[in-house]
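Entry: chain A
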Amino acid sequence: MEEQRRIREQFFQPRDGGESVAGLRNELTNCMESGAGIYREEASLRQTCDKLRELKERYKNVQLDDHSLTFNTELTTALELGYMLDAAEAVAHSALARRESRGSHQRTDHPDRDDERYLKHSLAYRTEGDPRIEYQDVTITKWPPGDRVYGS
Partner candidate 1 sequence: MKGRSIEPFFWSLFSSGGMLCAMVLPAVAAILWIAIPLGWIAAPNHESLVALVAHPIIRLALFGLVALGAFHWGHRFRFTLYDGLQLKHLFGLIAAVCYGTATALTVLAAYVLWTL
Partner candidate 2 sequence: MAASNQDQANETISLEVFRYRPEEEDEPSWQSYEVPFRPDWVVLDALNYVKDEIDGTLSYRWSCRMGVCGSCGMMINGEPKLTCAAFLRDYYPKPIRIEPLTYFPVIRDLVINMDGFLDKLDSVQAWLIPKEEKPVSEGEYLQSPAELAKFKKFSMCINCMLCYSACPVVGHIPGFLGPAAIALAQRYNYDSRDGGADERAETLFSHEGIWECTFVGDCSHVCPKDVDPAGAIQRYKVKATTEWYKSLLLPRGRR
């Protein structure tokens, strides 16, 4: 009931000049694609992190056309967008903190793998501001880390 009231207050208040779900979602896609894609670097990641902060702020002002309670898919996409923003932030901030290239994603400013510092799981915690990034050790079982090489 508490949650129902919160959702109603956040999404069903009539607003002027609010943000559209689709508009924010497109901006989210573009900023992740351009700054945190397969090739990324510190500058692009920082830009993405800043943009995400802005999008999260604007998300509070999201405006829905649909205020009905029957199969309201606009509401579900709005809720999903909130979670996607959280997940995107976790991804971008962990990537920013990880000054190495591992797997298919390349930090062009740090092309080598650094097992010394980053053979770890990144853990992102939600805070009032940016997420806090911590690390957990990786248990290697069958497959040790290797180089990601193409066309060999």
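Assume a contact is a pair of C-beta atoms (placed from the backbone, for glycine too) under 8 Å apart; a residue touches a chain by one contact, two chains touch by 3 or more; residues count from 1.
In picking the candidates, the idea was that all candidates are chains of the complex that A comes from, given by their letters.
This is a predicted model, so every value here is computed, not measured.
The listed chains 1 or 2 are all part of this complex, yet only 2 touches chain A.
Against candidate 2, the residues of chain A that register as touching in their complex are 20-22, 64-66, 68-74.
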